[in-house]
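Heads up, one of the protein chains got dropped from this complex, but the rest are sitting where they should.
Moving on, here comes subunit A:
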Amino acid sequence: MANQLISEMGLPKSIANVFAARNIRTAKDALSLTEFDLMELVDMGLTEVTSVLVHISERVSPPHQTARSLLQQRIQNEQLAGHLPTGLKGLDEALFGGIPFGVITELVGPAGIGKTQFCLKLSLLASLPTRHGGLDAQVIYIDVESKFSSKRLIEIGAQSFPEIFHMSGMAQEMAGRILVLRPASLAEFTESLQQIKILLLERRVKLLVIDSMAALTSGELEHGASKINPLGWHISFLKSVAELSRIPIVVTNQVKSQSSDEAWRYNFQVGTRRQDLEDTSKYDSHLIAALGIHWAHAVTIRLILETISGERFIKVAKSPMSPALAFPFSITSSGISLLNDDGIEVVGQEISTIHCHGHSEIIHSDTLQFHRQ
């Protein structure tokens, strides 16, 4: 829309020519200038410039629809009313059906907590035929840290859906639908995104997993506050691609320690940090999600995976539709399973806090149990 050519907008030829002569060829060029700049550049009067801008604006403006027709479209056209069920009953209920299409869902938590396990399960679910609750589609899995394990994927499949996976050739077919990419750098990732967009719009790929987003930038960012966010373009691109193709995009994120650089209050809030924040630091290191506040604004759903006193929890920390609920979970041979479908309500600042108390103990016991490559 922004790159529409001025010459094709039905403006009088003389005006289009004058604009072209000043290198104003697309709608973006014209609308990036104020009326005054434009007047000076093309040497036209105010009324003329304003009417040209109004004409261009009308052409470039997106169309509208009522919220009612938006809802009807979703219900009629989309599989499973626009959600990918995770198979975790409590979580699916909290998310009104599952991981929503068209938006970015983020999984954030400390290392080893189960983010990749969750992603493997989701990839499998998306590849399953529709009669088994899947999307019957291909999946693109961007594996930045080489954590993808086909062996584990098949194990999850065989344990969760034995009736499918014991049929000959099915394991191969399901696994064959998951395309694993391993970009070596942010630049490579950026390049591959353009090709991914084409695949997504062709409608054969119905899930994109990026594991992990934080690892893509870990080599690139310098310490300290940098004004230019290296992922700025990628965030916009992913969001628009998710919407255009109406698929779910699942992204994993790492955690980092909260430094004294992190802001926590506005200038009108007086007082020092709450006393209990200091107390809990004896037990938890202060963790926050990596990738910054711009990223935090950009994701639509944020699921925090954390450990509290040695138990794992998956918490709906940001969601336009759900209250903040935390579900205890464990990692099993069939992927992830919830220990309780009712969920514990979380209030206040606890919603966005990431705990890792008792984390190292459970990681140690898990590696003894599961064969992870």
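The working rule: contacts are C-beta pairs under 8 Å (C-beta built on N, C-alpha and C of every residue); 3 or more make two chains touch, one makes a residue touch a chain; residues count from 1.
Methods note: contacts and distances are computed from a predicted model.
Novice: UniProt name of the unshown chain, from "N-acetyltransferase domain-containing protein", "M-phase phosphoprotein 6", "DNA repair protein RAD51 homolog 3" or "Dolichol-phosphate mannosyltransferase subunit 3"?
Specialist: UniProt lists the chain left out of the view as "DNA repair protein RAD51 homolog 3".
Novice: Taking the entire complex into account, which one of A:Ala298, A:Ile336 or A:Cys356 touches the absent chain?
Specialist: A:Ala298
Novice: In the full complex, which of A:Asn17, A:Ser32 or A:Ser330 touches the chain missing from this view?
Specialist: A:Ser32
Novice: Which positions on subunit A touch the chain that was left off?
Specialist: Listed in rising order, the touching residues are 1-2, 27-28, 31-32, 34-37, 39-40, 45-46, 53-54, 56-68, 70-71, 74, 96, 100, 102-103, 225, 228-229, 232-233, 235-236, 239-240, 242-243, 261-269, 274, 293-294, 296-300, 302, 317-318, 320-321, 323, 347-352.
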